[in-house]
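Omission of a single protein chain aside, the complex is shown with its protein chains in their original locations.
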Amino acid sequence: MTNHWVDIRNANIIVVMGGNSAEAHPVGFRWVIEAKTRNKAKLIVIDPRFTRTASVADHYAPIRTGTDIAFLSGVIRYLLQTGKYNKEYTLAYTNAALLVNPDFQFSEGLFSGYDEATRKYDKATWSYQLDDQGFARRDDTLQDPRCVLNLLKAHVARYTPEMVERICGTPKETFLMVCEHLAGTAAPDRTTSFLYALGWTQHSIGSQNIRTMAMVQLLLGNMGMVGGGVNALRGHSNIQGLTDIGLLSTSLPGYLTLPSEKETDLAAHLAKYTSKPLADGQMNYWQNYPKFFVSLMKSFWGDNASSDNNWGYDWLPKWDKGYDVLQYFEMMSQGKVNGYLCQGFNPVASFPNKNKIVASLSQLKFLVIIDPLVTDTSTFWKNHGEQNDVKTEQIQTEVFRLPTTCFAEEDGAIINSGRWLQWHWKGADAPGEAIADVEILAGIFVKLKALYAKEGGAYPEPIMKLSWAYANPMEPKPEELAKEMNGKALADLPDPKEPGKFLARKGELLPGFALLQADGSTSSGCWIFTGSWTQAGNQMARRDNTDTGFGNTPAWAWAWPANRRILYNRASARPDGTPWDPARQLIKWNGEKWVGSDVPDYKLDEPPGSAMAPFIMQAEGLGRLFALDKMAEGPFPEHYEPFESPIGTNPLHPKVVSNPAARVFKGDLADMGKADAYPYAATTYRLTEHFHYWTKNVRLNAILQPEQFVEIGEALAKEKGINHGDMVKVSSKRGYIKAKAVVTKRIKPLTVDGKTVHHVGIPIHWGYEGVAKKGFIANTLTPFVGDANTQTPEFKSFLVNVEKL
Amino acid sequence: MALQSQDILRRSASPTQPPVAREHKIEVAKLIDVTTCIGCKACQVACAEWNDLRDEIGSNVGVYDNPADLSAQSWTVMRYNEVEENGKLEWLIRKDGCMHCADPGCLKACPSPGAIIQYANGIVDFQSEYCIGCGYCISGCPFDIPRLSQKDNKVYKCTLCSDRVMVGQEPACVKTCPTGAIRFGSKEDMTAFAGERVEDLKSRGFPNAGLYDPPGVGGTHVMYVLHHADRPGLYSGLRKNPTISPVVKLWKGLLKPLATIGFAAAGLFGFLHYIGVGPNRPDDDDEEDQA
Partner (left out) sequence: MQVTRRQFFKLSAGGLATSTLAMLGMLPQNALADVRSYKLLRATETRNTCPYCSVGCGILMYSLGDGAKNAKSTIFHIEGDPDHPVNRGALCPKGAGLVDFVHSENRLKHPEVREPGGKEWKRISWEEAFERIARHMKQDRDAHFVEKNADGVTVNRWLTTGMLCASASSNETGWLSQKFVRSLGMLAVDNQARV
């Protein structure tokens, strides 16, 4: 979230699209209700299903799964055509006026630079026109046909209300009603808040779904505003933290990048990521990349990292490509992987095409399960009848199952969607012999290190050089680890402004990332967390809930970065410093510096009216309506059909049906179904009564939704002779599940491209382990293809058939 | 906790007057705003968790309702109903449970001294220890709430978390409600708050929005805000004009004096029921509530 949970209450229009917040985030949703009851806000839900969120909405718009880009591009067209957007904001704070490379093109579904053989783009033309200083050229009159705004207008011209209806199945009048509500928040004193979740990410076009909405928010002038923003409601309690700490194939903590093999030395790596401004007078915070990177290296390797050995650059692994889970399970299925560690993760249930996952795990030599609960993955080798029909004796995988503590039995911090690091405390001991995850990691690591010390082996240096300065090497304490992430001064840090004084003395915990250095005099495991545990103590443990305005509680826990609660908040004021809306002034210029109820997201002493634009993490300081080369499939969003499309064509460009830049493995492409055999659009989702695959182990939740079911609209049920509670078989090209049928008025057939499209809803929460009634893994059905940027699987749009049993 | 509280209004089947000196108590109420309820069932869980109840793990019968009905282990359940009003789909979700009537039919029907009491704050509480499992409270309840446990042959229902309320806390379901659809306070405050909600609903296209606080049972200490207060039957058969069952009136008026005569009364009671209800009578409630 750029904003935070309580801030939702300040919105005037709340759009829930690509998510179902009442069910997946019920308590966060209280602030939606609060906005309705206290702020007279209107709630609009756009979803293939009439969800429990829709049950309390003012307006509901049905949409075919996987067509959100078409809908939102239609909104952009409406805003631009009617002129109902915040023109001052758009001109000053977005790249609308910047001029684009003359060779950039879009035609018949493809942008310039496409290579069909590799399914990749050469993105050279996806760039600005630069002047001789290397700054992007701009035309503030917006007359130049190559300026971003004019290219965007041309790009979205095809998304007429009629086309939106034809692709999405949303009635034209309903679509226009939504447009009007959104357009109303182009006024400087009104905002829209978009709440989304996995309903947008889990598509082959997931990233662009979100991008299209972000563009709407920029045009409406809602970014940086109280009650506005782009609000990703993350799916798990610390998925934010794990992402912040860079536990992804090619990431490092704090959104630094793990070096690739193309960056053959430290200088090359730093040069690539230390970006230069694309506008005169612009601050770009990534100019500090070397400080963050070197401080991280000091945390990794301690005293072993020095300028002489490039801070241990060689000890980091270098990647040739991303090893995301789809890539890795493809390799596993080919027998190229031997070992796998699953820490609090249930891939058999969580990854697409469950049968492929189980077959892949069966090829491993060893699998280590680290979990507080029995998972389906831990017993993938057992035959569970139809639900997991394997030959146990043929599976040669050695499986270890290690019990861990759960939340209640350990100290530590987790990060919510509002980026709050909240410390928690242990309330009881773990059952049996269960121990904390860190003790398990330490146990294995210390053992490995001893083996390498004794026997030698392949490149032991990074193992031997890793900093492991914990009081008890077998049991690193959460406090020790948290302080390590915060970082400390490794030498006295003199204050450049006042000779003789120091910003921090050697050994002190650092108060903020501004103190980090690239010369090895500071350490920090995750620069965006610097300030979370300072000399003043554990800031994450703070519990003062004083509201400083607009529901902001800056003394409750600690938010990254720098305890800032609303990102990009400089954009809440005009270039001249006056607020867009005097009733929600977040920060203001006091003559010397920016101050306010939130920590300003800007150079503190940069006066209003300067050339410095508000989005200081971007090279040009502007919100990007044109994404340059940052996206895999194009700088403008374009509607592409799901890989399994119920209409089998793309009404905009029949030759390019689905995302041309998505990576699909050969065997998986052969496993895609067509509408003739699998005619129904299916989507998977959570129910409010359950959390993922955990609560099937929790009796109180098993009571609430005991048994697996699928949801079918009355029209389809009638066609198939299916009644409430009948058992049905739902099949995709990849497998089948059997479940009870919930027949409902809440799923209606849509007319799409002249065809009737029925949706089938598939809740995910069952499996062959748990205290709830045993069920099938819903991901038996889902396709093994991901978003072209993130490789997040397309769980939300695929094809199935339904039969009554 | 004092064994004998002096803030009791009424006690079942007790010829003696309960101590009522401390009757100057604030009347409490739980307000359930079905228009902001998302049907998440957090109240069901919080109720079970606080009260140490665990129902059976049931099955899916083609709807979201689960457990499918109230039971001795489920003192509150959500009831879901899909209706189409003016071409617009509405998913009406109602938390069902004891209404804590001001004029409690269960208490009036109960033959066991002190098994059901009504506190001065309005809470109607079962004292299970004294419950004899006769089931009269079940027939006495105009909302079909109490349930007999097969395990101990005693009847159970929502206590409005009398144990929490007595120490100054709100009931577990109220505290946990994610959207604030369930609120708790003085009956006066809840009525006033309901008024604000009704006004907001009227401005959003629900001209018949209103408060459900049925006078037929003297008003209730659990009230609903409904979008369609003119048709409570839309909400999974919430009764329009609930009153105490005539059976209870019979019992009160005719049978109670016979109690001293002994067990002959029991047979007679059953017989009267049969005469009164009849084997094939259409169900008046259902008809009324379909309206």
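As written, the chains take the letters A and B, and residue 1 is the first residue of each chain.
The criterion applied here is as follows: contacts are C-beta pairs under 8 Å (C-beta built on N, C-alpha and C of every residue); 3 or more make two chains touch, one makes a residue touch a chain.
Owing to the predicted nature of the structure, the values given are computational and were not obtained by experimental measurement.
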| item | value |
| --- | --- |
| Visible chains that the absent chain touches, using the contact criterion stated earlier | A, B |
| Contact with the hidden chain (one of B:31, B:77, B:158 or B:172) | B:172 |
| Full-complex contact with the absent chain, from B:136, B:193 or B:206 | B:136 |
| Residue in contact with the excluded chain [from A:117, A:428 or A:583] | A:428 |
| Option touching the unshown chain, where A:105, A:307, A:392 or A:610 are the choices | A:392 |
| Residue touching the undisplayed chain, where the options are A:271, A:448, A:536 or A:727 | A:448 |
| Where the missing chain touches chain B, by residue | 1-5, 8, 11, 14, 18, 40-42, 44-46, 49-50, 111-115, 117, 119, 125, 127, 129-130, 132-136, 138-139, 142, 144, 148, 153, 159, 162-164, 166-167, 172, 175-178, 180, 243, 245-247, 259, 262-263, 265-267, 269-270, 273, 276-277, 281, 283-286 |
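Just so we're on the same page, only the chains that are shown with their structure count from here on.
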| item | value |
| --- | --- |
| Distance between chain centroids, defined by C-alpha means - chain A, chain B (Å) | 45 |
| Chain B-facing residues of chain A, complex | 22-23, 26-27, 29-30, 33-34, 36-37, 40, 50, 52-56, 58, 60, 688-689, 699-709, 723-726, 740-746, 771-773 |
| In the complex with chain A, residue positions of chain B that touch it | 35-42, 44-45, 48-49, 54-64, 66-67, 74, 82, 84, 89-91, 93, 178-181, 197, 200, 204 |
